[in-house]
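What follows is a set of notes on a single structure, which appears directly below.
Here the complex is missing a single protein chain, while all its other protein chains stay put.
And now, chain A:
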């Protein structure tokens, strides 16, 4: 395959610049446009020490729009994108295949199903705002474990079994979600079936960000520390063991990390598909497969992708909003088919 010859550092530098620009510009875009410069000033005025140097030349309306409405949404979009991309990388290392993605393998649907169940029965309501995330995490963990167990044939992951069991698990889980949301309309009015199946970042609040931020931070720390073991796992279970990896423990940890990431993400954004498929693939094209390089890049690129897709979702048919998952599926679906075709040629 042809590789673009830019040094990894340059790629990082450019993408970080692009990420900052993305945040500033995307916050400005909407029914009321706010220039990126003003956005930067408003954000700067919220930072201690820095605020002394900023002259306030914006309106209260602008500040409310930027700080109260759009920044939380963009920030959430960024974290969701980053988490989904990292979930993708984690699952790909687990099943040793490029085609793994929380949406394709039914993990998103599983998380949605248990999240709606949790809301209906109030199982984890004593955990307050985190109850939804916890129930989503459980669903994600169940789905990953099911799909992983079903697709393991003679100790190896069979790709056909993997994809088919993913499809079946997501169908079952979606059916459960639909039954629950349709039969118990009151309590679930906020999160309707469409939210769970095609995702949305609408109504984002600052409070939604805490848990996903903590989880992505912990997960990334773990994965970066274990980057050598992740690389070794891509060589196959037996080889990884000969290179010193405790394979079964590592696999359990990866299931846990992927479920945590997928669970808390889906609890706040519904299922946004194909991000975990597309972003890691693009990252690998840029820097190769070494997880030490791929993971941070996925965080940046995943964030950028979801933020821009969300801009499109709220602008394309304004004042109506498109569910963001609809857009990612529209792009990601063909991408998946292309990957599938390319892989089967080899």
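In this section, a residue touches a chain if its C-beta (ideal position, glycine included) is under 8 Å from a C-beta of that chain, and two chains touch if they have at least 3 such contacts; residues count from 1.
The working rule: contacts and distances are computed from a predicted model.
Visitor: Which protein name, taken from UniProt, belongs to the chain you can't see among "D-2-hydroxyglutarate dehydrogenase", "ATP-binding cassette domain-containing protein", "Ubiquinone biosynthesis protein UbiU" or "Sensor protein FixL"?
Guide: According to UniProt, the chain not displayed is called "ATP-binding cassette domain-containing protein".
Visitor: Of the residues A:37, A:56, A:210 or A:242, which one touches the chain left out of the display?
Guide: Here the residue in touch with the unshown chain is A:242.
Visitor: In the complete assembly, which of A:97, A:135, A:198 or A:271 touches the absent chain?
Guide: Within the whole complex, the residue contacting the unshown chain is A:97.
Visitor: Under the stated touch rule, tell me which residues of chain A contact the chain that is not displayed.
Guide: Counting only chain A, the missing chain is touched by 1, 3, 96-98, 225-226, 228-229, 231-232, 234-239, 241-247, 284, 288-290, 343, 346.
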